[in-house]
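Every protein chain of the complex appears in place save one, which is left out.
As written, the chains take the letters A, B and C, and residue 1 is the first residue of each chain.
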Amino acid sequence: MIAAPAMLSSVLALAEGPLDAHAAPELRWAGLALLLPLISGVLCLLCGWMKVRSKLPAALTIAALGGAFATILRLQGAVGETPVVINLFDWISWTWGDGSRFHGFTANVDLYIDRLTVFWMLFVTGLGTLIALYASEYMESDVGKGYTRFFGAVSIFLFAMGCLVMGGNLVMLYLGWEGVGLASYLLIGYYFTKPEAVAAAKKAFIVNRIGDLGLALALFLIWQCYGTVEYAALWKAIEAAPASSEWTAQAIPWLLMLGAFGKSAQLPLYVWLPDAMEGPTPVSALIHAATMVTAGVYLIARMFPLFIVNPDALAAVAWVGGLTALLAATIGMAQYDMKRIWAYSTISQLGYMFLGLGVGTTFGASYHVFTHAFFKALLFLTAGAVMHGFAGQLDIRKLSGLLKVPGFRLVSLLAVLGCFWLAAFPFTAAFFSKDEILVSAFTAKDERVHVLGWIGLVVAALTAYYTFRVGFRVFFGPVKYEPGDEHHGHDDHQDHGHDHGHAHGSHGASAAHGGHGHHGEFHPHGPRWAIRVPLVLIAVGAMLAGWPSYRTMLNHGEPNWVKTQVAQSSAYQGVAAESHGSHDDHAAAPTAAEGEHAHADHGHLVLGMDAHTAVGRLGSLACIAGILVSLYLHLINRGAADALRRTLMGSIATRWIVVGAERKWLVDEFYDWVIRLPLRLVANILSAIDELLLDAGIVNGIGALPAAFGRLFRPLYGGVVQGYAVTMAGGVALVAAWVIWIWLRGAN
Amino acid sequence: MVDMSQTVALLAPEIVLFVASMLVAVLGLSRSTGIRSLVPWVCVAALVGSILALEAVWTPERIQGARLLFPMLGKYGKALIALIGIGLVAVSAGSIDRRYEEAVARGRASFDALRVVRGEYYAFLLLSLTGAMLVMSAPDLIWLFLGLELVSLPTYIMVAVARTGRRSMEAAMKYFFLGALATAVTLYGFAMLYGATGTMQLIPMRDALAEQAAGAGLSTTALLGTILTVLGLCFKLAAVPMHFYAPDVYEGAPLPVTAFLSFTPKIAGFSALITVLGTVGWSGHAMVDHDGVRIAYEGLPQPITAVLWMVAALTMLLGNIGGILQTSLKRTLAYSSIANSGYMLVGVIVGPKGGIGAMYLFMLGYGVMTVATFGVLAALERKGEEVDSFESLAGLRASHPGLAFLLTLSALSLLGVPPLFGALAKIVLVFVAFEGGQASLAAVLLLNTAIGAVYYLRFVGAAVVNPTNAKSQEVVVVPHWWPKTAAVVAGLGLIVLPAFLSRLVDASATTVDGYVDLGEAVASDEQR
Amino acid sequence: MNPIDPQLPPGDPLVMLGLLASAILFAVGIVGFLSRRNMITMFLCTELMFQGAGLAMISYGRQHMDLSGQVFVIFILTVAAAEAALALGLVVLLYRRKETLSAEAWKELAES
Partner (left out) sequence: MNLIWASILIPVATAAVIAVANARAARSLAALGSLASLGALAVFAWQFPAWSTGAVFPEPCGCAWLSSINATLGVGFDSVSLLLALLEAFLIPICVIGSWSAISDRQREYYGWFMLLHASILLAFAARDVLLFYVGYEFTLVPLLFIIAIWGGPERRQAAHKLFLYTFLGSLFFLGSILFVGWQHHASTGLWSWDMGTLSTFASARLPANTQFWLFAALLAGFAVKVPLFPVHTWLPLAHNQAPTAGSVILAGTLLKLGTYGIFRLALPMAPEGGAALAVLASVLCTVAVVYAALICWVQTDAKKLVAYSSVSHLGICMLGLFALNPVGAQGSVLYMINHGLSTGALFLLIGMAYERYHVKDMDQIGGLAKRMPVWAFFMVFFTMSSIGLPGLNGFVGEYLCLFGTYIATADASTGYPGLLGPGFALVAGTGLILGAMYMLLLVGRYVFGPLREPKADGHGKHDGSHGHDPHGAGHGHDEGHGDLTGREIGLLVPLALVCLFIGVYPKPMLQAIGPVVERTLAPYPAAVERTLKSQPQAAEAAKAEPKEDDRG
């Protein structure tokens, strides 16, 4: 997506090194994290044009992403407490008038490297690499067809995500913001002959654009308030004029929020994410679960100094997050498509993150992003492996006992592990991060959000239930499966099973695929190393994600590593003063962070207990309760679930619960009827107005006037001499009379 | 007293034409085909000769002696008449008497001096041009009247004789009777002007009117006389309300005559118009307001301005909206001719400060465009008849690309597409309208330009865009090079003349050199 | 020219009568032209109008004690004669074609 001069400039920038004198030498190479995906994207494009029919694009992408990951790892070691700005090249910048503040606009291709940036990029590039590796096998049936397109788009995505996270100003962020939107569009619509996929891609882009408009307007507003959109200068400007009561400054967070809600699939803009599951599963894992959808969280965390000034806006974020979490969880409970369930769980988990942001714990939110990235990627990838092996089957009613199916044991095991994480089983990583958020919700200064803590706990129970609903149904119980209708009937994929059949040397499977899954003949094929290795690595990562908390727990007082990362960034600017105890005068200092909770939690008692203890116990309780209900309904007595559903359906009073949850509370339909159709109607009316009234009516009407007038005068040209003589003489007489009249009037 | 010989010498161009007209009248009767075919050449030679004569005799002393109201008008105007006259001769050449001549050449008919009209046609053509020239050097109303009649009478005959047929006869009849009516109106106007001033001579008349204007204002008689004269002259211009004849006559008249009619009477009429209005003057008038205070203003006396404004606006409008509805080429061009008169009237209203110059500049453009358009049409025929419908022109670019291009060129020029000459002349006209305080007329002019575009585009569309149809397949080029040459030269002129626009503007501005406007006359009176 | 116009006092009866007669002549001419369909009559009506104008000139000439009006009239007569010749020729031509003198017979050319 970027031309030669850009590359040239960034290479030059790399060679020349960062502008900050005190920056570590490793930082010079920060640009590589952007450049490598970009290069691989361009190379993929070339591969496409040269009709490469091998796995070369995948290799290129994996190498590039790996390189980017390595770059970030180096940065991780090098980045200090003070952010570093690296100018790659000038993008949009010019001045007018005297060039002073408000007399110029600067938005260059800058990198803004602080710990939050690196932290975010770490899991983005890491997961990106692993998922690309996974996809290299997953997508192999498309080699020579969409393979290059896929990896090209993945490269573009990583590049754009890099711009989003590492960009030094809001316009760069916007570039990344829209860039990931493009990648998402391209990848959701990957099976482009499939109308649903195209529609889903379009929906994702458009819904995101609504948020983007908010982001764009926020950008304008920020410039109008502070005269800059560059982070470094912006923080200074905010420090110089904190807590502005101008309506403009107060409005900024609301607009930013809109952008974040769009990208991170929160109410009311979450509707695109479930549909986005039309894309290939690695894409769902990478973009629509682990990385891109967290951009909204990143945005708010990054822009936290702007949110601090407006408690109402923060409360709104919290409430939106909480309600989204609840809504998505209820929908997730009633779905049957595994990927969709994970999609709703993603929305729900993102809701937690926004809840965290809203109650002021940027750390909690970021930590949850981090843990969630791993386990959700894991869950999606295992779902993908299942789907891959069972000819596109994702219906949890048609899959059972996969733990016992040969070739799927590892996958199933990892999936079940993922379920534990997602359910936030006690002492898993997600348990800690969720705990952090809920504690903050209970202890927030803003009383209005306390109830969200309880909602969060309820959602925790629901999450545990629906997670293990999938887990128990699909991976435990008797072995039973039906193959799917071969990857959505996509015609590029017609021969997909074929390839696999040969790859496994299993003629039976091949035949089964050709015949679209006659039950008895179908043999599922398990994944090979390129899928297994990333799965295992991600599972390890998910496990390790809890490591910072374990360390904090074990060596009480040692600061949480994630917290250190987050705290030394703009995400903590002003946080201490506003949301946490007043003792915490400068939270950015890691030393000050220690022992923070002990102080903060005084005076915030939940059920008479210290908030941490209470939330930990309640959370565990909720999780285990959810799992137990699930265990009964979906493993021990599966018939009971159906019976329950029937019972609920039977009563008018409860029927709406089931119907509502199954039909996603009719939100899509609501939007369709309330927004899309009226708009469509208006558009049709306008189109008719334009063509009939404006063009055919007014314009052609005016155009026809001269001729109409001409017709009016036609009788005067009757052809008889006397007729002409009458008009002529009459004209002369009229004129003479008129002149005399003028003359008389003038003379008086 | 006036030195008669000097005045006569000034008429050398007219004399050349007159002599030539006698000559061609005789030559046309010759039994020899060669001699008969010399006739157009003689005409062209005479016209060239008249231009040369004009250059030779038009010296300041002679003009001084002639006591003309517009002493320099003739210099530009007569050259213009002769120049366009050449084009009009070329448009005519070949189509007059053609079938008869062909019959004679093939031996199907024997030569009969009574049946040929070529000689008299060209004689009348030259006489009419002579009349137009005479109008420009009229020192008094009698001369003016005779000049105008000399323009008209031959054209009545030309309409009738050039191609005998019901339609041309009808056209001649209408033209003649309505022309006589208009002449009577003019004449009565002359009588009243005479009554108001007591003189037929234009310069004393101007002085007398200046005296009136400086006193209590123009007398009602003078005013009505002027108005009647103007309205009578409107017939020559084909301006509202005397334009009604034009579509019928133009349509009925043979094509070369239509071309002639759309130029010669027009330039004669405009020259007569400014000569008459010149006695009233474009300055020095005042209006008495309610407190009895006299307020001086620029321009013609207010009622006359009002009338001319109305006439100009309606002429443009009726011309253009009429043109939209037509299917006949000649009829469309008649309406176009009406509309163009309206445009030129704007220049007349503005007066000697740029307006008249712009009007003559436009007249030049109009003449060139007329020659180009009619030249193309005269070069075509269908089944031995002249081409007179848009349908017949369809697909012209396939059969005759050059002619189609020329027709496009002249239509676009008439339409007003820069940098073609017609557009530039029109811009100058709009501009002087602004300058002369006639912004509203300028607006009307622009609006009408847009309306006119509708039917001019039809020429373009027919010639270049439309595919050939059954009717237009039968269209062939006449076996004469005259009209084609005229069209080519005139078409080139539309492209080339813009390069000399500056000089042409200056040249056309000389038409009012030496004219003393009423206000100035009053001032000089007072000095005396 | 002489700045003092040797004008008769306004309201000279002969002048007024002459002008009145000329106006009547002109008006009759117009009305006749408009109301008659016979081409020869129509032509005669134009002649009436011409003569009306001529009479006006003579009257004005008397008012101004000036002869040029009368000179003009002589020219008008001459032109009228020429026109008469032309008109008769034309009328004969037209009559030959349609066997009628009515001007209304000629209305082929018109706005369709």
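The working rule: a contact is a pair of C-beta atoms (placed from the backbone, for glycine too) under 8 Å apart; a residue touches a chain by one contact, two chains touch by 3 or more.
All figures in this text were calculated on a predicted structure; none of them were measured in a lab.
Enquirer: Touched by the hidden chain, which of the shown chains?
Expert: The omitted chain makes contact with A, B across the full complex.
Enquirer: In the complete assembly, which of A:E178, A:E230, A:D275 or A:E436 touches the absent chain?
Expert: A:E178
Enquirer: With the full complex in mind, choose from B:A213, B:V460, B:V488 or B:V516 the residue touching the hidden chain.
Expert: Within the whole complex, the residue contacting the unshown chain is B:V460.
Enquirer: Of the residues B:V417, B:L492 or B:A523, which one touches the chain left out of the display?
Expert: The single option touching the absent chain is B:V417.
Enquirer: Over the whole complex, note the residues of chain A touching the chain we left out.
Expert: With respect to the unshown chain, the touching residues of chain A are 1-3, 5-6, 9, 48-49, 89-97, 102-103, 105, 171, 174-175, 177-179, 182, 185-186, 189, 192-195, 198-199, 201-202, 205-206, 209-210, 212-213, 216-217, 219-221, 223-224, 227, 246-248, 679-680, 682-684, 686-687, 690, 694-695, 698-699, 703.
Enquirer: If the hidden chain were put back, which residues of chain B would touch it?
Expert: 397, 412, 417-419, 423-424, 427, 430-431, 434-435, 439, 442-443, 446-447, 449-450, 453-454, 457, 460-461, 464-465, 467, 498-499, 501-502, 505-506, 509
In this text, only the chains that are shown with their structure count from here on.
Enquirer: If every chain is a node and each touching pair gets an edge, what shape is that graph: line, ring, star, complete or other?
Expert: Its topology is that of a complete graph.
Enquirer: Between which chains do we find the greatest number of C-beta pairs in contact?
Expert: B-C
Enquirer: Relative to the centroid of every protein C-alpha atom displayed, which chain's own C-alpha centroid is closest?
Expert: The chain sitting closest to the overall C-alpha centre is A.
Enquirer: Mind checking the centre-to-centre distance between chain B and chain C? Centres are C-alpha means, answer in whole Å.
Expert: Inter-chain centre distance comes to 25 Å.
Enquirer: Could you say which residues in chain A touch two or more other chains, in rising order?
Expert: 714, 717, 719, 721, 725, 729
Enquirer: Show the residues in chain B shared as contacts by 2 or more other chains, in ascending order.
Expert: Chain B, residues with two or more chain partners: 173-174, 177, 181, 185, 247-248, 325.
Enquirer: Can you list the chain B residues touching chain C in their complex?
Expert: These residues of chain B touch chain C: 140-142, 145-146, 149, 153, 156-157, 160, 166-167, 169-174, 176-177, 180-181, 183-185, 187-188, 190-192, 194-195, 198-201, 204, 207-208, 247-249, 251-252, 325, 327.
Enquirer: Using the touch definition from the top, list the residues of chain C that touch chain A in their complex.
Expert: Interface residues on the chain C side: 30, 33-35, 37, 42, 103-104, 106-111.
Enquirer: In the complex, go through chain A and note every residue touching chain B.
Expert: 706-707, 709-711, 713-714, 716-717, 719, 721, 723-725, 727-732, 734-736, 738-740, 742-743, 746-748
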